[in-house]
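The other protein chains are all here in position, but one chain of the complex has been omitted.
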Amino acid sequence: MTLLSCGYMSVCFGVASAAGAATPETPVLTSHLVYMLTACLLFCIGLFGLITRGHLMRNVMSLNVMGGGVFLFLVAVARRDAGESGPDPVPHAMTLTGIVVALAASAFALALARRIHSITGEMRLEPGDDNS
Amino acid sequence: MTRHDATLRRRRRRALLRVRIVVAGAGALALALLLVAAVLELPEGPLGLAEEAAAQLAHTGVDHAVTAVLLNYRSYDTWLEVGVLLLAVMAIFALRGGAHLENVRPAPRRDPLLTWLTRLLIPMLTLTAGYLLWLGKFAPGGAFQAGVVLGAAGAMLRLSGTPSLDRIGDVAIRILLAVGFLAFLVAAVATRLAGLDMLELPPGRAGDIILMVETLATISIATTCAVLVMAMPGAESPPAIAAKDVRKEART
Amino acid sequence: MIEPMAWCILAPFIGASLAFLLPGRVWRRPIAIGAIGATLASVWMLTSQVWNSGAQRMDLSGWPAPLGIGLAADGFSVFMIVMTGVVGSLIGAYALWHYSDLSDATEPAERRLFWPLWLILWGSLNAIYLSSDIFNIYVALEVITLAAVALITLSGKAEALVAAMRYLLAAFLGSLSYLMGVALLYATHGALDLVIIADQERAGLPEVGAFALMATGLALKTALFPMHFWLPPAHSKAAAPVSAILSALVVKASFYVLLRLWFGVFDGPAMYAVGILLGTLGSAAIIWGAFQALRQMSLKLLIAHSTVAQIGYLFLIFPLTARRPSGELAAAGWITEACTGVSYHALSHALAKAAMFLGAGVVLHVYGSDLLTNMRGMSRRLPITTFALAIAGVSLMGLPPSGGFAAKWLIVTAALGAGQWWWVLVILIGGLLTAGYIFLMLRWAFISEDAPIQLRPANMPIQLAALALALLSVLVGFRLEEPFQLLVIGDPFPIFDLP
Partner (left out) sequence: MNHLLTLAILLPAIGSLAVFSRFIGARASGVVCAVAAAPALLLGLFASTMEHDVAWMLLGATFGVDPVSRIFLIFTGALWMACGLYSASTMRSDPRRSAYFFFFLLSMTGNFGLLLARDVGAFYCFFALMTFAAYGLVVHERGAGPRRAGRVYIVMSILGELLLLAGLIFAVAAGAGIDMADFASGVAAAPNQELITALLFFGLGVKAGAIPVHVWLPLAHPVAPTPASAVLSGAMIKAGLFGWIVMLPLGWSPAPAIAPLVVTLGLLGAFGAAIYGALQRDPKTILAYSSVSQMSVMVVAIGAGLMAPDRWPLILGALAIYACSHGFAKGALFLGVAVAKQAAGRDMLRRMTMMGLALAALTIAGAPPLGGAIAKKSLKAAAAGPESPSGDALALLIPLTAIMTTVVLGKFILVMAGAMRTNEGKSAVRLSPWMAAPWLTLTLGAAAAAWLIAPPTEPMTDAPQPTIPSLSAGDALAALWPIALGVLVLAITMRLARSLPKAPAAPAGDLLSLYTLASRATVAAGRRTRLPGPARWKLDFVPLVLDSIEQSRRGETLTNIERAMKTWPVAGAVFVMIVITLAAMIIL
């Protein structure tokens, strides 16, 4: 729950800052910068979740939150590097590739978790660790 | 086990939890600070490859820069990425203890409403997928988007109890799964044999080749997504019962 | 058109596709043998090409570097590819039997899936060694991770699954950390090619962050102490050929990437303190891994912990190639020794460790368990395997004449040349501890058994595969001339150019 609310709050923060940054009075905090900062925050939140939680589902989710952070960062970089012909396509392509890789890894991780659950009845790596 | 032991264990667990949160919080915060500082020191840009990519776009056979990067400039990455998807399916097959869908649990009973909805949606989804695939040439879209939509159609068929991939043969499934990877492989070998750089597309025919590769990749991606849903472990029998059985087994 | 670099990747991938499409019993053996043969032929051509005409580079998709992806082969990449080829094909020879219908130890599903998974893994290992693009390396690392985890799960046992899950999470974390570093580097330099980034001005904090994230992520994937937690269970619970692949080859790939970044991207030699820290962690790994290995009662766990220890030696390259704060190279005049020594350690460890895991596979097959206490009477029942384990142990201990000795000799002389005598102490203690656990392991083999027990017979090919690897791990110590010459082709450790 903590994880989800943290993620939600950060998104709110990102959106709010982005809205604030869109106005010309704040040239320092440009919009791509806000996205980048949010991305870093997301990355660290995912890491925090990964460390503190023992449930396998949550572990996979945390890793996806981290991945989301990286992808947001890349998209922000693409926006920063936008030229006359539009945003930089290379980070976009990297994001797409990264998403597919993350999807594959997550699908496998979830399947593995389900398999472990069906054999051992546990959804965590260390039995007895009741912090979910 | 005495009560003292139990109390000690409980206190230990609580202590551990607290330590864990404090340490993780401090660590994540420090890392966040580091990253924020790094971001603030990033050069202003624009820095990337936007201009180069745009300048060569005419020779890539597509009009959309992202598709050009994915399927021409950096097609090698995309190939490996299709390989990752294929690996995910193989890995899930490995988990199931078999490389096919034969013992997938028969689809659940049909729900008339769901069946009707499916009949309505499947053609639409297929059309959308085709559109997305075609769109990739000049706008955001392409094999992955199309493949995922088509895969969703497959998952839908499965949910509604309509036999689909689970009724076609093992060999056919394998071919459908591998065809995307093979398309790139054939392209790579063919370009080498034709005396070009590996995966180099001759500008005149690049568009056709990309469309062909993308179509095949779409098929593979769609099949992969659908199979991932169908072949998830535990799909052989209702998971709750199976888990309980196995747990009982494991204890005895 | 023959382009060996491309074929080093294409050949295993073609093999993998065929093995996936034609999983039947009839096709398995010809496909496997064909793929191994074709890959070895490509490796051979690449080696002779680089040996005769220097470092190679090719642009994929016909687009030169900033836009396209480059493949590059210098002496170091060829060294690693040859290592993978030799070790991989001998493990393959073992696997041909292990996953055949003659062996009653495997399920049909395992037999069907081993070859496509392993061949994809092989191809992407070669892809890593050839890649010149940091994002492409990320994708290839992910292919390796997924294939490796899937290989572990093949055995289907609960312990293996839990170990695989832990490995997957750890590797996933490492990859994401690496990817974040890639993103930061792209944001700083606007390019992904190693050579282009290396030629640009060094940037401040973003690069620091990128280095910290990438180095830690890769160290996690290499199982550097204290991030080795995933390795012993994952490597010990998998089937024998898989353990051999993981321990001998897979951990080396991420180390290779780290080394490339250290020299190519980040100007690692300037970071003296970081070098010392990495060396210290490596030393801790040497001691800790060996201590843990001493405490194990099961053969495969012992060997897996030994891998943790042996990985430590690899990280001694960082302090040995760093510059002192005053600016001069710590090991001026000894850099070639340091780099060759560490590369050679990677090679001899790969050979010896693969031999040990395959030997353990034979033990497991024959005795039905790999508890050390069950290995009584092994020296008489399985003389060839016992001999292979002992010979591989000789190389691990670093006793002369063996590859392990040559490697340690080079590292130690470089350390003394650098005035960093403390690494020598660590290496000597590590050698003693290694001797300790090798003897603990072999002791059981020489104790005569209490009562005759019913055992499965072991056939010759699998024993010979282990023996061949073990003998090679010793024999490579006899001839250092060519590796020395190979490793400077294309200047892979570009430290010599700097003042």
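Some points to look at:
To keep things simple, chains are lettered A, B and C as they appear, and every chain counts its residues starting from 1.
Everything below uses one rule, namely that a residue touches a chain if its C-beta (ideal position, glycine included) is under 8 Å from a C-beta of that chain, and two chains touch if they have at least 3 such contacts.
Bear in mind that the values here come from a model prediction, so they are computed numbers and not experimental data.
Across the whole complex, the hidden chain's contacts among the shown chains comprise A, B, C. Checked against the hidden chain, the listed residues C:82, C:154, C:171 or C:219 yield one contact partner: C:219.
If you put the hidden chain back, the residue from C:69, C:96 or C:169 that touches it is C:169. When the omitted chain is restored, the residue from C:97, C:291 or C:422 that touches it is C:291.
On the side of chain A, the interface with the absent chain consists of residues 47, 50-54, 59, 125-126, 129, using the contact rule stated above. With the whole complex as reference, residues 166, 169-170, 173, 177, 205, 208-209, 211-213, 215-216, 219-220, 226-230, 233, 271, 273-274, 277, 281, 291-292, 295, 394, 399-401, 405-406, 409, 412-413, 416-417, 424, 428, 431-432, 435, 439, 477-481 of chain C touch the missing chain. Residue positions on chain B in contact with the hidden chain: 8, 11-12, 14-16, 18-20, 23-24, 27-28, 30-31, 34, in rising order.
Note that only the chains that are shown with their structure count from here on.
Between the chain pairs B-C and A-C, more C-beta pairs are in contact across B-C. Chain A and chain B have Cα centroids separated by 17 Å. Chain A and chain C have centres, each the mean of its CA atoms, that are 31 Å apart. The residues of chain B that reach two or more other chains are 35, 39, 42, 45, 47-49, 53, 73-74, 77, 81, 84, 87-88, 91, 95, 250, listed in rising order.
Taken residue by residue, chain A touches two or more other chains at 36, 43, 77, 80-81, 90-91, 97, 101, 104-105, 108, 112, 115, 119-120, whereas all remaining positions touch fewer. The part of chain B that touches chain A in the complex is made up of residues 13, 17, 20-21, 23-25, 27-29, 31-32, 35-36, 39-40, 42, 44-51, 53-54, 57, 65-66, 68-70, 73-74, 77-78, 81, 84-85, 87-88, 91-92, 95, 144, 228, 231-234, 239, 242-243, 246-247, 250.
Taken together, the chain C residues at the contact with chain B in this complex read 1, 3, 6-7, 10, 13-14, 17, 20-21, 23, 58-63, 66-69, 107-110, 112-113, 116-117, 120, 124, 127, 135-136, 139-140, 142-143, 146-147, 149-150, 153-154, 156, 158, 161, 184, 186-191, 203-206, 208-210, 212. Residue ranges on chain B touching chain C, taken from their complex, read 34-35, 37-39, 41-43, 45, 47-49, 52-53, 56, 72-77, 80-81, 83-84, 86-88, 90-91, 93-99, 171, 174-175, 177-178, 181-182, 185, 188-189, 192-201, 250.
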